[in-house]
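In this view, the complex is presented without one of its protein chains, the others remaining in place.
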């Protein structure tokens, strides 16, 4: 298989490195108008094909990875699909639900593989966290709370919600196995003239009694990459920065006291137990993801993170933006109807 | 001076210990219907007076500290004021704006000292953080973000907002020197049948461009007591659990890039510098606070955390509750008008 | 039972507080020539007896706790034993083997209870660590490494070895169930004119293949209270400063590769697993210890940390001092013979 990577930035360079080592990938080309960037990559990977634009590369590749700024994803994806190429799009898949739908539609019509780069769904720590939830180890799930904070890196074409929250939305969707019903968001532009650089999202799942809160920031003194999942039996924290113990499971919880309470009695009792950090073997998630892309093409299988999966995240992002503007919560369904 | 402490719980016992050692306090009495609790305290402090109710203690004391569950604060404060006693009320001062106003009104009319136990305003680490803001060290202030999380302790008569957020609201008011214009809140009841046990508040200061976010939780695996203040020049974190470095000042920031940007250029540049943890001498804040109460009574001075100060926090709490119910933001002014 | 606490310092005050709450202790007296110190304690505990010297207190007490500077332990213990009192001596039991032996001898002859305050042997975290070793959970024990570091507190009559190492020596003896054969030590006086303020000890257990290293310091920027135990199967760390996870058990280890090795092959293979922090219920060790003292007196039982136990630690301390002076290792047996 021959794969072209469109875009030589942070994620594009990673895909190049990973694809070079992927079984059944015979040829990797880099596609970017910036010649200096291509030259730099070629220094490390001299076997790379190198093209300034997709048109020139088209006949040399069977599939493309789109790793350009988000606002260009849809156009590039449509161009590639119309040229008969399988497509892996970096997150977010599109900057509008309408665009995402069109990409899905054309991929289906053409019978081509469409996948979205929600890398965390290929991360062994996230798998372990999902297992803690679905196996009942945590008991009934109360809530998920995430934080993805850092100083930078500001993007040029999307705000912090579209830049960082796709990770967390994809993780939360994966953990819960379903999208939320309602989305609310608070966001502010502090250091940037107009792009929101700090945001808080709240996802509600009506019949589950579960909520998810997401805090994303380009403007925080401390780097944080955390997902907390609290259940009625146990609680789990996934800290992506803790090399040796990404997942910690706290065997503690709170139980409502039974019977009638005297005025001064404690309403709840607490259960305290040990903490366990299961061993999680290291495997680069991008590697797992890109191999999955190749296998899906070969076997005509739907990718785990297919177009619908990517669309769901775009819907949630659009709902979050709308909630920021309208200062109220947004039903995901209403949005689907409007833009669908 | 002779002081009665009403309520033998967590905070009441602390006041007893502290007042016993306070200069110019000659006599301390404990007032609580629970005889076993009083007996327990008397074992450690045998010189304490001991009464089952305020009526019995009234003629033995000049002032009272009210450290009972919040829903009883107003009635007890009015009773004490009407008996001519100076009053220090634990936070929150009242469970309604109406109640808080009545207490302020009667204290003023009677010419008695009224103070609210917003302890963090007597905390040297908070003073240092305020200095970082008001001196311009942080530059222009972008936002404040706080987290006060733990497993427990659930209260019987108020939700987590009324229980934990008074600390953070008082800190934020003190740091900014003014109340916000708008309050928004998200909250959920997870482990408790009806009391909200996790909440997020958002305070907006229209003409300042500053916001404050507050996260409080009775249901978190990790204990957190953190206030982050981010400015255009520097950023500061106050971690109340870090004994040796409660305040850390990060000399870093982000600056919008100047001139016209090429499409692929970074929109912001980043400045990285050192981290400083100024030495903060330990002094128990409750001690500082209770001494201030005694001095204000002696000198007829207005306390730093007087009734108006306490009222502002109650207004914000009421606004937060209303925001949770109405699912929209609440202008503090509207509330003032309605309930004022 | 009536107990006198001799010495009003850090440990003496703690014993007073604890003994006041101990079942079967009807009367506690404090014995110290410094009147101001006694007065201060009486303010908190007014039911305390108060005496300037043991002679005056003797007929009011059945037993004493000796919590004075180490150089006075032996004289005070002998005085108390000769007056027919049971004795609990703070660590180190004596500043010489000769003195320790004499105290043991007289206690035995008089049929009185003699106990040494090696508090860590009454600490639930140390119990759990011992369980990890004796149950075989760690496999065969390779070594123990401890660090007890801080800035201060310098003592007046003993060096850092005699001040801090008794804790670690007692822990190590308890964990291994036997004393070492050889003791070596390095020590320096940096900030103090003549007392050693930083030291490293090494204990060897010939037929076990185990060693223990102990690092104690009065002159370190960071507070550390750590015991690491490394076995062939697992490794454990006891961090006394980590409130929620004092014991962490690492399921990892190293195994010699089998068969003949090619020149470039790795000589060992590594096994990586999870980390577990068992829940350890909090119970103040001094409380457990002082209750044990009372029970041993009542039932004429040998205390867990009896005179022989305390003597073993004094022998190791004396051996360490001798090793520092002679710059070579000291066989504990040789020392026993010399001073025995």
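Labels for the chains are A, B and C, by order of writing; each one numbers its residues from 1.
The criterion applied here is as follows: a contact is a pair of C-beta atoms (placed from the backbone, for glycine too) under 8 Å apart; a residue touches a chain by one contact, two chains touch by 3 or more.
Worth saying up front: this structure is predicted, and the values here are computed from it rather than measured.
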| item | value |
| --- | --- |
| Option from C:40, C:191, C:241 or C:282 whose C-beta touches the chain left out | C:191 |
| Touching residue (missing chain; options A:44, A:140 or A:269) | A:44 |
| Contacting the left-out chain in the complete assembly, out of B:62, B:75, B:181 or B:245 | B:245 |
| Candidate in contact with the missing chain, chosen from C:220, C:240, C:284 or C:333 | C:220 |
| Positions on chain B contacted by the hidden chain, ascending | 244-245, 251, 272-279 |
| Touching residues (missing chain, whole complex) on chain A | 20, 43-47 |
| Interface with the unshown chain - residue positions in chain C | 9, 34, 142-143, 145, 151-156, 184, 186, 188, 190-193, 195, 198, 200, 202, 209, 211, 213, 218-222, 228, 230, 232, 235-237, 250, 252-256, 261, 263-268, 270, 272, 327-329 |
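Methods note: only the chains that are shown with their structure count from here on.
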| item | value |
| --- | --- |
| Centre-to-centre distance between chain C and chain A (centres being mean Cα positions), rounded to whole Å | 53 |
| Where chain B and chain C are represented by their mean Cα positions, the distance between them in whole Å | 43 |
| Computed distance of Cα centres, chain B from chain A, in Å | 38 |
| Contacts with two or more other chains, residues of chain B listed in rising order | none |
